[in-house]
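A single protein chain has been omitted from the complex, and every remaining protein chain is retained in its original position.
Coming up: chain A.
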């Protein structure tokens, strides 16, 4: 087999050089050389061949050449006679008259010649291989086609005629022999690309090879006679190879092989062996595809095994699968179609049926995997891979509907149904997984509050999940719409059949909670589900906030989470669009309310200490009252500083907003309180004892709040402790 390739390559190499613009004489010489290298007999027999002129000089064994030339003349004459016989047989098919002995003799002689020609290919050690000698090949094909035609005409005449029948019998034997020969050659030719691929596939780029393929097909198309299997096959052979020797990637046949495949399959079809021919194609090409899929990394797996795989491994398989599936749809199958159309230009029906059968077989295998994936245990992290598979399948359906993959109608119809079913399964799985997010929120029954009022991990998880999900918004919208439709169908049948059934089925009536908050807009089922999850998250956070004993911390927690959610929503155009402006406005005002509540909860008491009222007794500032006030303030402020600087507000803006708002209230109040009442104390010891913070100290301390950073806090606390202990 490999030597066969080497020869084919040397042939095409010469054709390549033709392309590079050598002058006529040189070109002829080059071609001549290559031919003489391949097979001497080739040139010697081609008296009327176009290379002949340049070949004469190389002939060394003139004697045997003459014998062959004589035979050639003889054969040409005989062929001509047989053609005439065929003509006369078909022109008066109703004619029952005996076939003349002379005619019979001619036919028998011709049949013998054909047998000898075939024998050259089958004779043992030194036999010729198809493709080795294009001229001989095309002569052989021509003769076989002639015998096919002869058989047809004889078959069309009356079988009751003894001589005709006798002749038909003789012809049938040789025709059968020819067909078996062609069948085996075709099988070998179709098996070729696999050997070839194993060396060269990886080095080649899909795009370039596809381009080459297309160009090559175009150059083929320019030679309409090629497919007819008539004479002149040798010539078109020579011209086909003229734009390079690189074989196409898939189906990777050399131009020579392509040409031979075309010649042989057309000869088989015109010999009435269409079924045999198609069988060979079907088996060989399926095999080639299986190999190709394997090479691309796709291995067949039972559904059972897929279910047992861990998710990480399966994820990898899914990535490969998507690549392979798309590649099949957009590259391999179109190439395959071009291949058939190139080989069998006059048999579009056969092309379509071969392609359809093949495509259905291949996609059935690929779809099995998608179905297996859809049945994998559902969990939230799988959503996005499921949707990837879903989208891949969804996008392929229009191609099937446009008959891009050929047809026997039924098989394509079955494939379409299979695709829809897989799409439906994956869609339902996606809906169910997306709704599981709800469960994971509901199911969390952890009773420990998040330390320091920080953003809850579930808030982060949920929001990031939703944000990611919104990248698949269109697909999710689609699967939810379809799910709703299915539910409605169910509902309808339920009503018709039995109203109590499914009463207790998990209620996932989408859209029922949609308008709860945003009555002004009608939400899609997906949007409703998303809002539902956000609402659930809110409820969840509200419940979690109640775990804090300190109401101030509770508000900080709510603020933190509310702010985080808002940031995420604002950061994603898709989510913003889904939730709507009203929702965002409402949530912002919620966060503001939490802020206000916090301020009230923490700082009202502090401000009360700084109230100018209630310090007087009998019209004068009463010092013990003042002392009490300052003492209270110092204690309160210190306490607040100590606890709240460990609290966490990770959103910088929120953090500074909080600090600013606190400063804005506390600093002026404190400043004016100190300014007005500070002088009442005896300067020195008393001032030091009661006015422990200068307004600047208070300002600085406020800047420490919500830092969550306990080390820097400790330092600051020490500092204050020092001040206090003085």
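The rule is short, and it goes like this: contacts are C-beta pairs under 8 Å (C-beta built on N, C-alpha and C of every residue); 3 or more make two chains touch, one makes a residue touch a chain; residues count from 1.
The working rule: contacts and distances are computed from a predicted model.
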item	value
Per UniProt, the name of the complex member that is left out, chosen from "Protein BYPASS-related protein", "Peptidase S26 domain-containing protein", "Ribosomal RNA-processing protein 42" or "Gamma-tubulin complex component 3"	"Protein BYPASS-related protein"
Candidate in contact with the missing chain, chosen from A:74, A:302 or A:539	A:302
Selected from A:283, A:349 or A:664 as touching the chain missing from the view	A:283
Chain not shown: contacting residue from A:78, A:163 or A:180	A:180
Among A:425, A:527 or A:565, the residue in touch with the chain that has been omitted	A:425
Residues in chain A touching the chain absent from view	1, 122, 124-125, 127, 129, 151, 155, 159, 165, 168-169, 171-176, 179-181, 184, 187-188, 191, 273, 275-276, 278-279, 283-284, 286-287, 290, 299-305, 307, 361, 364, 368, 371, 375, 410, 414, 417-418, 420-421, 424-425, 428-429, 432, 439, 443, 445, 482, 485-486, 489-490, 493-494, 497-498, 500-506
